[in-house]
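Would you mind keeping the following structure in view while I ask a few things?
All protein chains but one are shown in place.
Per-chain residue numbering starts at 1, and chain names A and B are given in the order in which the chains are listed.
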Amino acid sequence: MKRFGKFISQNPLIFLLLAIPLTLAAQVLHWSSIAVFILAAIGIIPLASYIGEATEDLASYTDPRLGALLNATLGNAAELIITVTAVQAGLLELVKASITGSIIGNLLLVLGFAFVVGGVKHGTQTFNKVNAGRNAILLVLAVVTLIIPSVFSQSIVGAAADSKVEALSIGVAIIMIALYGLGLFDASRSKESVLSHTVPKDELPDWTLAQAIIVLALATIGVVYMSESLVRVAEDVITGLGISEFFLGIILVPIIGNVAEHLVAVQMALKNKMDLSVEIAVSSSLQIALFVAPLLVFISLMLGHPMQLIFNKFELLALLAAVVISALVSSDGESTWLEGAGLLAIYLILGLAFFLLP
Amino acid sequence: MKRFGKFISQNPLIFLLLAIPLTLAAQVLHWSSIAVFILAAIGIIPLASYIGEATEDLASYTDPRLGALLNATLGNAAELIITVTAVQAGLLELVKASITGSIIGNLLLVLGFAFVVGGVKHGTQTFNKVNAGRNAILLVLAVVTLIIPSVFSQSIVGAAADSKVEALSIGVAIIMIALYGLGLFDASRSKESVLSHTVPKDELPDWTLAQAIIVLALATIGVVYMSESLVRVAEDVITGLGISEFFLGIILVPIIGNVAEHLVAVQMALKNKMDLSVEIAVSSSLQIALFVAPLLVFISLMLGHPMQLIFNKFELLALLAAVVISALVSSDGESTWLEGAGLLAIYLILGLAFFLLP
Partner (left out) sequence: MKRFGKFISQNPLIFLLLAIPLTLAAQVLHWSSIAVFILAAIGIIPLASYIGEATEDLASYTDPRLGALLNATLGNAAELIITVTAVQAGLLELVKASITGSIIGNLLLVLGFAFVVGGVKHGTQTFNKVNAGRNAILLVLAVVTLIIPSVFSQSIVGAAADSKVEALSIGVAIIMIALYGLGLFDASRSKESVLSHTVPKDELPDWTLAQAIIVLALATIGVVYMSESLVRVAEDVITGLGISEFFLGIILVPIIGNVAEHLVAVQMALKNKMDLSVEIAVSSSLQIALFVAPLLVFISLMLGHPMQLIFNKFELLALLAAVVISALVSSDGESTWLEGAGLLAIYLILGLAFFLLP
C-alpha cells in the first residue's frame, strides 16, 4: 500500500489516463461536444507526458547525436499531432494561434509560475547567465523570422499577392528549418545546447529500450486518436461556449499539449534547479518557432490546406512582448518571485485581451 | 545676512512661492489666461517639492513598511492632483498625454541632463549594474502592460467595442495595481527596492513629525488650489498659443509637476551619486506607469469621466523608445555625457514631432 502511494505521488498524472476510456464512452454515448472536448483534452495530458519521457529514455540509449535529434523532433510530438489534425480539419487560424500560444505560454506562463514558486521557496534564484544570454539571442532570432514575413505580407497586394505570400512563407520556412538543422548539428557536438536539453538521469523512469519504444508507440497512437476527437468537436465548442477559434488556439490548445512539460519546469524551480527550469521553457519555445512552425508549412501544403507563416497583429505583439520580456528577465541570470509575477501579469493581460477580441 | 544667504542657496525654490499670491491677484484682477497659467505653473513647483520633502520626513518617522507605502503613494501627489483636476474638467487627452510625458520626461530629459551634467564634471560615471538591470526589467514590464491594451483596442470594433475596451482597461488597471502592491510588499522587506527609494538622511530637512504633517497638509491644499487655477485656464491657453491639448499634456504638465524632483536627480549626478540619480528618474517613471495610471482609471470612473488606458500611436512610440533606450543606456552600469546627449537628442526629436502634430 505504501509502495502504491509512492508510485502515485511520483506519477500524479496517471489518474488522468481515465479520461481516455471516458472520451470513448462520451463519443459512443453521444455526450455533449463540450464534454468530449474536455475529456479528450485531459486525456492528452498524460499521453504527451509519456511521449516526452519515452523520447528521453530512448535518446539516452542512442548515440548522443541521434539522441539530440530525437529529443528535438519528438519533444513536441503531442503538439505537432494536435496541430496536424487541426490542419487536416482546415482550422488554420487555430493552428497559427496555437503556435503563438505555445511560445507565449512557455515564456510567460511557465517561466512566470516557475519564478514565483521557486522564488517564494528559495528567494532570489540564479542560473547560468551565459547560457541564458545565448538562448535569448536564438529566441529573438526565431521570433524575428516569424515577424518579418507577417509584416511584409500585409503590404504585398495586387494580382500576384497570394502566390507571393505563399512563396515568401515557403522561403522563410526553408531558411528556418535550415537554421534549426545547423542548430541541431551544433547541439550534437556540445552537450550544453538549448536545442538538446536533457532531463538529468535521476529524473528518468527506468524503462528498457524495448519498453521505451512500446510506450512511445502506444502514447503516440493515443495522442493521435485523442487529437482527432478533440478537433472534431472544436467547432461545436467554439459555437457552444461563444469563444473564438483564435482564443481556443492561443490559450487552450498550448496548455493541453504542454501541461506535463510545464509541471517539470515548475518542479525544477521548486528544487532550485533554475538552469533546467529556464532551459525547458526556452528550448520548447525555440522548437516551436524554428521547427514545428516551418514543418507545419510543409505538412499543410501536402495536406492541401496551405498554411502561411503569416500571423496577425495581436499574435505578433504577444510574441514580441513575450520574447523581449523573457529575454530581459533571464539576461541577468537571476529570478525573483516579483519578476515571475510580472510575467504572469503580462500573460493575464494578453489572455484578457484575446478573450475580449471578437 | 550670511545665514539668510545660506538658507536661500539651500532653498532656491522658495522665491517661486511668490507665484502663489500673484496667481490669486491674477485671477481677482482678471489678467490674461496665459498669465494665470504661467503663474499657477510656477507656484506648483515649490509646493510639489514641499510635498516630496514632507513625505520623506514623515516616512522616516514611521515604521519602514508604512514609510515605503507613504513614499510610494505620496511621491507623485502633485502630479496626481493636477491630473485628477484635469479629469474633473474632462481633459482626458491632456491627462493621458501627461502620463506619457511624465515617463519620457523622467527617462530622457531628467536622465539625459543628469548624465550630461555629471559626465562633464566627473567623466564616465558608474552605478550599480544589478539594480539598474532590475529596474529596467520592471520598467519594460510596466510599459508593455500599457502598450498591450492600446494595440488591442485599435482592433476591437463593432457594437460592443466601447464596453469591451472599458472592460479591458479596467482589467489591466486591476492587474497593474495588484503588481504594484506586490512590488510594495517586496519593497517593504528589502531596503533596496526601486519602489521605495529614499533620499539619504543628510539630504533631509530637520522637520519634526508635527511640522512634516502640517507642511504636507498645507502644500497639498496649495497644489489642489493651484491645479484648479491651472486647469481652468488650460483650454484658453491652448487656443491662445495655438498649441494642442496633447502638446500641453505631454511636455508642459509633466515638467511642472516634477521640476523639484528633476533638480534633485541632477544635483545627485553633480555629486557623482549616480545610483540615486538613476533611481529617482526610474522609480518616478515606475510609479507613474504602475500606480498613477491605473489609479486614474478608477478615479476617472468615479468622477463620471471614464478614462481608458488607451494611448495613441505617438505616445506608444515615445514610451517604447524612452524605455528601451534608457534600459539599454543604464544596463551597463555606466554613464557618459555622450549617452546623456543621446537621450536629450531623442527627447528633442520627440518634442519637435509632438509640437508639429496637429
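What we mean here is this: a residue touches a chain if its C-beta (ideal position, glycine included) is under 8 Å from a C-beta of that chain, and two chains touch if they have at least 3 such contacts.
Everything numeric here is computed off the predicted structure, so don't read it as measured data.
Undergrad: One chain is left out of this view; which of A:Leu13, A:Ala35, A:Ala89 or A:Val140 touches it in the full complex?
TA: Checking the options A:Leu13, A:Ala35, A:Ala89 or A:Val140, the one contacting the hidden chain is A:Val140.
Undergrad: Where does chain A touch the missing chain, residue by residue?
TA: Touch set of chain A with respect to the missing chain: 130, 133-134, 136-138, 140-141, 144-145, 147-149, 151-152, 155-158, 164, 167-168, 171-172, 175-176, 178-179, 182-183, 186, 327.
Undergrad: Footprint of the hidden chain on chain B, which residues?
TA: That gives, for chain B, the contact residues 313-314, 317, 321, 324-325, 328-329, 331-332, 334, 336-339, 341-342, 345-346, 348-350, 352-353, 356-358.
Please note the rule applied: only the chains that are shown with their structure count from here on.
Undergrad: Can you give the whole-Å distance between the Cα centres of chain A and chain B?
TA: Chain centres of chain A and chain B, defined by C-alpha means, are spaced 41 Å apart.
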